[in-house]
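We show some of the complex, not the whole, and keep each chain where it was.
Letters are used for the chains, namely A, B and C, taken in the order the chains are written, and counting of residues starts over at 1 for each.
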């Protein structure tokens, strides 16, 4: 923000002008003749279904992607494509959808990646620390500057990425789904910051699948569909339904809570875990899930939700606890295989690092989960892989004809669908889903939640962690609220639906007591 | 919301699979590099394609080629094995040393046991002690290599049993047995890698270890097994070489480790794991085999040979990579 | 013996060192230890050391000249040794430390097998480097190699197609073989050398480098190999290529190990030249003992070389 927007913009007042932008990947169009203009000092939102081309568009501006055709002007100057360094010089900073954290470096080094404060080539660590702390305060996060970035939670990494974009002093900042794993307080802090930057004259492009958010913060909303422009208008001209219609071509009802009968009490719980602890993350958490029940876990970033799921899935070797499945005691799982044997399957929050083999096709990724189903005598049948993959793809709204695509080349939301399909294919008894709709568009989101509901109705026990608290409320029968690694409340929704505020209250109460 | 699945990006889907011929062409960049090498070879050394010479190329390539099959598994699984040269040598001396007392099959069995032990040691150090494969196998290579010398008292092991040379020198239908062995092991390897659960799991482990572990793949076991497999391949390679030369010596490992890694990488299999194929290793082997054969046949000065080989190998790999990048 | 007074040991060119008191502690700097030739040499050295009542430790740089240099440095500065017997990988690199540093530190140096200080192509007394006690060997010197190859050329009059297998570049044997080939070609123009192949002296490379050669030159009449291990690999290659005992190809070997004797007997190779690693080292150590006891020793001790053919193979015994 140092020299922010002191430069006068050109006469048109346009920060960005894209004309006829087109991107083709070996014959497939990710973008087809897109024209977008962004006025200086505005927040310009891009929305659209998964795979609509939003990230590709931002990628072109950011210098990551070279378009096949078209021209782009940045502050009136022609853009140089495929050179992120050049884009930075033009005053463009980008927060990417897929995290670009350097895991081995410290939080501070990550924030100043590529633009360290320095004197005569030597790092100014003290200056950077001061600046880091300033930024962290502004964004209401407490991340230690010397924490190893790779060990931070996804939400914290997301914050680092945002801090990096913000501190760069750029005049045009591109946010690609920055809020996916943030809790309400962080989101609010981010939006505060964005408004402040706008007031200082910065231009921002903002991609999100959360349409409330979009309508809340942006000045102009542009809708992409199948790589083409479906509509672009000032915020005032849009309503949520009209946005959805522009995106998917029909109406979608969001967050409808399906009324259902409370699961039979008294029966042995499908899963019961007692005194679950992970040193340094969670302490003595008890929980149980009935067959057919969806248990939601609410809480703020860093409250230990992910660690809880990881512990149950056998991914925390130092965790302790007691586990019973179907009323029978089971040895506490210390490896994923042990958890899988007990029928517990986890959908991890970080799909890139823990979920998917990026270099493999979507169908092979799905097949990995249960080779026994697609092979005979150890020999894989390609036909059965494709059939099985098609079946689960359908359930999560993943285009069947793309099961052969390499996962790396899929859009973020579609990767998430593959990830869910993979867990589903394992035929779990207990499904743990961490941020299941991360990066999923409104249309598919509901479909995914409906699929989870259907799976529960078939007798599965499901635990859902999501930073989208409305989603938690809508999906679950019962909600556990976590704060600082402990369970602080349990809300039964069978009587009356909870409100998001209930969860937040429960989460904060403890802290204000301290 | 079941409707949304009908709203498919039809245009996008329809436009897919566009230039299959061009794509296939580019996919096989290393094959074209090989063809260029062959043409060059035929020009400077016209006898290169005579059957006797082909037999030479293949039978000379057999020992290191067999090792490369195992190495392909190790490397696709994200590993690395610098100890194969030593295991190779150990196999050669054990085989030659025990051929008289135990007979051919007994000696081969002993080599097998020795190699499995070496492979298990490598696998355990890599997966259980989490020592990175480079140091781990550099270290065990030093240990196994030293032991091969100690075992053989640094002396050549020459059995009296004439049968000893059977595998290495006899022919079936006019072609050396070692060539059949090479081809059979390559085919088994290719099939296991491409079509079996085992092979697919190795790809997954190399591509994303964490994801593989989360999916319930026994990562340590399978990754460890690739080292055992490579060790066994190295033992077979050692058996063939010692049988061919009629003697087993502890210095027979030579540059086998680096050579086999190079062959795998020249074929286009990634050093980072998760990508590659057995046919690529076969092409890598043939490129190296042909180059060596032609240069040796023409008795090109060794130093010029070094320069030329380096340039050609880099050129071949660069061509392959260029083609694959073109494909995007 | 406290009463001992060190005496002067002449090292030539005005150099000398004082020595002769106490037991001899010998550091044997071998080129490597991993073949039978070298092992035979070590046996000879140990037998002689036992005879003169000296201790002896073997240093093995595994063919690396610079590792061997480091070993020499460690030996000299450790103070544990008062004598070195050197069979050096590279006589040039080791020159200064053995001719200057060692005597300065009271370490007496005997050289065997390969001369040091760029003298490998010399003949006679010039093989010995001043600053060291002596040189024992020379069966792989320029003269003997020339005699060997000239004899082969003379034995095979008329047009010949010749291939030669040597060790690595920079090795003294390789250099001397190359020089001898040049001399032979000058004198016998029909002696056509079509290929000179470098190896690492191993059986493996002796085989792999020659097999394509036999294929490319089916009309080869002579193969010369200057070490028996390589010859062994080449014989296997010749057999594979169908060139062994085909009535055209003659194989000449230098090395004279047990296998080579056997190969001469069975007619696989024409002849082998004996190397005497045991004698070479035995003699070196004995001479060290003599010098230490105050007796004069010759600067250069050449070794007998015999050509072993089918005719005389029964009269000799392989030394290793």
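Note that a contact is a pair of C-beta atoms (placed from the backbone, for glycine too) under 8 Å apart; a residue touches a chain by one contact, two chains touch by 3 or more.
Keep in mind the model is a prediction, meaning the values are calculated, not measured.
Participant: When only one copy of each protein chain is drawn, what copy numbers apply to the whole complex in this file?
Facilitator: A x1, B x2, C x1
We take it that only the chains that are shown with their structure count from here on.
Participant: Averaging over Cα atoms per chain, report the distance between chain A and chain C in Å.
Facilitator: 72
Participant: Distance between chain A and chain B based on Cα centroids, please, to the nearest Å.
Facilitator: 42
Participant: Any idea how many Å lie between the Cα centroids of chain B and chain C?
Facilitator: Computed from C-alpha means, the inter-chain centre distance equals 37 Å.
Participant: What does chain A use to touch chain B in their complex?
Facilitator: 25-30, 32, 49, 51, 226-227, 248-250, 252, 313, 315, 336-337, 340, 346, 348, 353-360, 364, 367-369, 371, 375, 378-380, 394, 397, 399, 401-402, 422, 426, 443-444, 446-447, 450
Participant: Tell me, which parts of chain B touch chain A in their complex?
Facilitator: On the chain B side, the touching residues are 1-5, 7-9, 11-13, 15-19, 23, 195-198, 200-201, 203-204, 207-208, 210-218, 274-275, 327-328.
Participant: Using the touch rule from the top, collect the residues of chain C that touch chain B in their complex.
Facilitator: Against chain B, chain C makes touches at 33-36, 39, 163, 169, 194-198, 200, 202-205, 207-209, 211-213, 215-216, 229, 232-233, 236, 239-241, 259.
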